[in-house]
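What you see is the complex with one protein chain gone and the rest in place.
Coming up: chain A.
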């Protein structure tokens, strides 16, 4: 029987049967597992745990901001010496801010998001048995776990965790005596971060090599789902950017411990002239932001990939402008490496350099705008099913618009003078890479929960979770724009020392209560997640009627993914609601020979045999239709 397969590549095909995997013990199956699906779950559950911790830290410092004059005995109970008489100390306030930022950026939005979904979906959506190196993949999780443990252990050292901000600029981070959080806490921060980068590199190399080498038959680059494109480009970003952070951190450790002066010069600490000469703290900022800005996209691109998949599936429409979406992702990837300097407009670096970075920064808004418009066009005339995943994906688009637009202000060097390091920045990045990325992650969890656990999460609780979080996030971050525009600096322990800032106290209180509401809303998610793992409604193989390959695997999860041969791919992943088709979705594994009534000439690009067969079919069938 002839099939009208197009793009019949045989790249990375693994047609051998992988059912011969050895018998797993509890330890090899659940702890030191090399199965990408189990590793994805490990990343997810660790990420959720870290997110809960980071959220609790943020609630603590929000309480301080809302009630700077009040004492909360509960805080002393929880924090001990860091909150004497129920009031958080100013130094520990900075620690809370620092560790909240670090955990959220690196451990939740990078490892929790990318680690979970790259691991889960790359092999499943490209048709591979596992990652290129399952052992390295397992190590990547355990390095991540160690990094989390070391970071959290810093709460138990005498002077508390690092407190120089998540960007740990020297000299604060290079001079152990600069502040309490510059001591052992900072050392642990650095060790944790090196472990984290090692984990990211192991993961990233695996993702890149798996996507490049292990795609199933027919899965050429232009048939890859946008999730895979996003994970692939994110991994490239990470592999190229993270080592630079390690280089910066190693030099920082030298300055801290061995008396070098890479980042230090002309320093007087506690009345004592230090011998450092010739270094520059700005050098660290260049190295840090060379990672730090791509990191923003490392966080948001997987979320955009996930939302593309979720929106297309639940709109029952092809994602609009698939090629433009891919080119936008590629554009963002390339440009993200040459925009880091906009974080340094006011550092005193050469103003000409500031001008150059301003141009590159604003250019990156173009591919971002294209993505937004394409999402809107995908929704247009769709047949929208509001699963919780879809709600979170729509929420992501809303945040991406709101947060992205304020980036235009900050990317403009002249405007940044007045907005830099104010609450405007906090509002901007919490909307665009905090809320949007978290919503992408949550959309992914709701959408692929059946694939991970074979059960469905409760929809009603999902709705409750979405609306409280969505409204809560806007109530938290929208008013912050106003504070920033009034010149209220971020990372201030209290505003009561400034007459002009006292007018924002009621707004701060409001924001804190909105944050508490959002935090409570997460209980609905946590309950739903853990309850559904064991007691959720059992899922069918393809509960969302989706086209991608992961839904062709059995509900019963096996190491190797498919019990028999890996399926062959014939078409792109977005054939939803195709005219003439019997159903509103056609999986990638369905050959064109089985869907003659819905085929389009465009489907046979570079496949002359297929096109000829299609023309023949048309000739034979058209008259019948006309009659």
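Methods note: contacts are C-beta pairs under 8 Å (C-beta built on N, C-alpha and C of every residue); 3 or more make two chains touch, one makes a residue touch a chain; residues count from 1.
Keep this in mind: contacts and distances are computed from a predicted model.
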Chain not present in the shown complex, as UniProt names it (candidates "Sugar ABC transporter permease", "Na(+) H(+) antiporter subunit C", "Cytochrome c oxidase subunit 2" or "proton-translocating NAD(P)(+) transhydrogenase"): "Cytochrome c oxidase subunit 2"
Touch with the omitted chain, as defined above, among A:362, A:533 or A:555: A:362
Residue of A:52, A:136, A:157 or A:405 in touch with the missing chain, whole complex considered: A:405
Touching the absent chain when the full complex is considered, from A:53, A:219 or A:394: A:394
Selected residue (touches chain absent from view) among A:239, A:338 or A:377: A:377
